[in-house]
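One protein chain is absent from this view; the other protein chains keep their places.
So, chain A:
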Amino acid sequence: MSQHKNSLLLALLTLNTIYMVQADSLNPAPDMSSLFSTSLMSSFPEDLEISGYCKELLFFFKQRYVTFVDCLILAARPVKVCQNCSSSYSMLQDIYRNISDQVGPGNESCRDSLLSSDRLMVVYQLYSNLQDLWTSSNCESNLTNDTLNFLSTLNQTLTCFEKYQLGNHTELCKSCKKMYGDVNKLYGRMEKNDTMCIDLEDAMNMTRRLWSKNFNCSLPRDETVPVLAVSSFMLFLPVIFYLSSFLHSEQKKRKLIHRSLLDRYSIKAAGDGIFSVR
């Protein structure tokens, strides 16, 4: 188990470093004129145009943005967002941080000119949309012992599914039950402890759907008779109770005290004298 974990970590680390190196080597400035086609307007005075440095930043931003979105779309279904796109997201984050926080040569900041000089704030909006998406994917809460453990168990289960898929499903249910149960249990535990990243959630969901819907391995409802027997016994108890108490006890009697005025007066109305009654 520990081998698996180590190798995965290693892989992730190498991936990251490679990207970093790439990012640093991408410094040289490309052709500017190709970026801004001047078909729409005449140029503005020098001081209102954005500087070359900022243009450069904007260009990098565009590149990385496209890379990230590419990656996201490809990893949309089945969800592998966290697994595939973490690195490109962190690169996007870097360049955005460059734009918003850091100053370039000659203490020049591109923050105002790129992010907030107009109503639309394209760069900011685009970035914040993706940021929201990323936050809701919960990818940051990754990589604990349990996660790796879970991944390996899940893989085993899926292999098991594949193995028996073609044959009889009851056999599959029987032989993969233990593995599936483990995954389920592990997942339940992780779910309770903290938030899950979307990859794992989706993987688990798919596995569950496979298990219950496709292979029909849900638990059968086979205890109808005992349940019915016990509950009808309980339902029968009050009948006995009420019947017996109806037979053995009597309703409370109230002693009546006689003093009816209306009776008297109804008789009065029938023609008697005012106070001679009955």
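We take it that a contact is a pair of C-beta atoms (placed from the backbone, for glycine too) under 8 Å apart; a residue touches a chain by one contact, two chains touch by 3 or more; residues count from 1.
Keep this in mind: contacts and distances are computed from a predicted model.
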item	value
Among "Beta-hexosaminidase subunit beta", "glutaminyl-tRNA synthase (glutamine-hydrolyzing)", "Histidine-containing phosphotransfer protein" or "Chloride channel protein", UniProt-listed name of the chain not shown	"Chloride channel protein"
Touching residues (missing chain, whole complex) on chain A	184, 204-205, 208-209, 211-213, 218-224, 226-231, 234-235, 237-238, 241-242, 245-246, 249-265, 275-278
